[in-house]
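A short worksheet on the structure shown next.
Apart from one protein chain that is not included, each protein chain of the complex appears where it belongs.
Chains: A and B, in written order; residue numbering restarts at 1 for each.
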Amino acid sequence: MKKILATSALALLAATGSAQAEWPTDRPIELIVAFAPGGGTDIMLRTLAPYLKEILGAEIPVLNRPGASGEIAYTALAQSNPDGYTLSSLNTPGFLTMRIGRELGFDPAAICPIARIVEDPGALIVQANSPYQTMEELVAYAKENPGAVSMGTTGVGTDEHLAMLQLEESAGIDLTAIPFAGANEAKTALLGGHVTAIGLNVGEYSTADQNALKAIGQFAEERSVLAPDLPTAKEQGFDVIQSSERGLATRCDVPEEIRAKLSDAVDQALADPAFLEQAGQMALPLSYLSGAEWVEQMPGRLERYTEIFSLIEAGR
Amino acid sequence: MSGSKSSARGDRPDLLTAAIFVGVGALGLWAGRTLDFGSLASMGAGFVPTIICWLLIVVGLWVGFLGLRRAYAPIEPAKLRPILVITASIIGFAFVAAWLGFVAASLFLIVTSSIADHEVRMFETLLLAVGLSIFGALVFVVGLGVQIKLLPF
């Protein structure tokens, strides 16, 4: 028994050793998507995969492992071999917020981003004929009528919800969060006048019917390329910064050179005019960041999110 | 009607139903014991489940009470063989599929599940297993792009 184990361990070593030399051409690179087929992250990566395949010369099958806002996929990634043949999607704020007050099935420190692909800032949306045409008007009303302004989010700890909490804190108001199962449901409720406002990402807003919906502020440091005419919350005097970022990740113990190659491949694909055209049609706010740069800004954001989360606990 | 003695009253399937309903209700209450009940204006995670569980227990007791007063009716006798064999072959399929791929899993499932039947015809079963595995591999994995690996590697 021991002998068999020893030999198989040796074989495994040999296999990983040779894998490193031949990477990435000797077998397919599995790309795990942490969300169901058809979602924003899924479509983005399925669109990107053929370009990566071309650049790396490897097959890249896309595998959906949806669930628990990404934890299932991250756990699967953490359990894979550190040979560069398993990648996974990585989304913030989910990846960062899931560790706040929750026991995780994987170690977040063992997962390293390869590259950020998209950064989509949040936006505050009202009906086109809403009585509140600026954030100031909405906030003024909310100040007089605490709790009367209802705001649709896509659940606790999502980027819309975090943005809402920041707005409450920054403006000193009390809003009522109404959770919906997805952005589309929230949009429907807003169009029917059942909630006062909703949060959407700028990318989502730019593909929505703009005769019916109106964005009154975006939660970015600087105005997004997709909405150059929309003032930021900061410009209107409210300190709300919230975006959702999507990218790729792998295990941290994958050899440095492989991770660098992957990161370069993503960078190259993002420069391909054919990809840019498709991304443009889908209104993907592309924003490449190398894994190292992305990792660098994570602790700061985590700290901020933890702070915001403590507001939830204090509030309820 | 068939129960001539007064002791042989009670509709057994109904009593089983009552046991299931009350059991599931109690299990739900236990599983949700730590959930916040909240208030009408701001319902906690436990509000709706708790109400459902209590309703279920009430309905279960009611079904049981009526069942007790009804005439005796037996539960159809159970056979263990199909239950065990089918369940084991289904679960086995998943493990084999995860480790060795679709083809091995499909062969395994069809061969083991055929034991559920008393008259095992070896040749026929093997033929069926091979045929269905090829069909399944072509239709599901190749054709529809179902995400299972075909072979161990």
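Keep in mind that, in the parts below, a contact is a pair of C-beta atoms (placed from the backbone, for glycine too) under 8 Å apart; a residue touches a chain by one contact, two chains touch by 3 or more.
Operating definition for what follows: contacts and distances are computed from a predicted model.
Chain not shown in the complex: UniProt lists it as "Tripartite tricarboxylate transporter permease", one of "Carbon-monoxide dehydrogenase small subunit", "F0F1 ATP synthase subunit epsilon", "Tripartite tricarboxylate transporter permease" or "NADH-quinone oxidoreductase subunit F".
Contact with the chain not shown here comes from a single listed residue; of A:178, A:241 or A:276, that residue is A:178. Panel shows subunit A; residues 36-38, 42-43, 46-47, 63-68, 71-72, 75, 105, 147, 150, 155-157, 176, 178-182, 184-185, 187-189, 191-195, 207-209, 211-212, 278, 280-283 of it touch the chain omitted from the view. Against the chain not shown here, subunit B presents residues 1, 13-14, 16-17, 20-21, 24-25, 28, 31-32, 35-36, 39-49, 52-53, 55-56, 59-60, 62-63, 66, 70-71, 75-76, 78-79, 82-83, 86-87, 89-91, 93-95, 97-98, 102, 105-106, 109-110, 113-114, 116-119, 121, 124-125, 128-129, 132, 136, 139-140, 144-148.
What we mean here is this: only the chains that are shown with their structure count from here on.
We define each chain's centre as the mean of its Cα atoms; on that basis subunit A and subunit B are separated by 37 Å.
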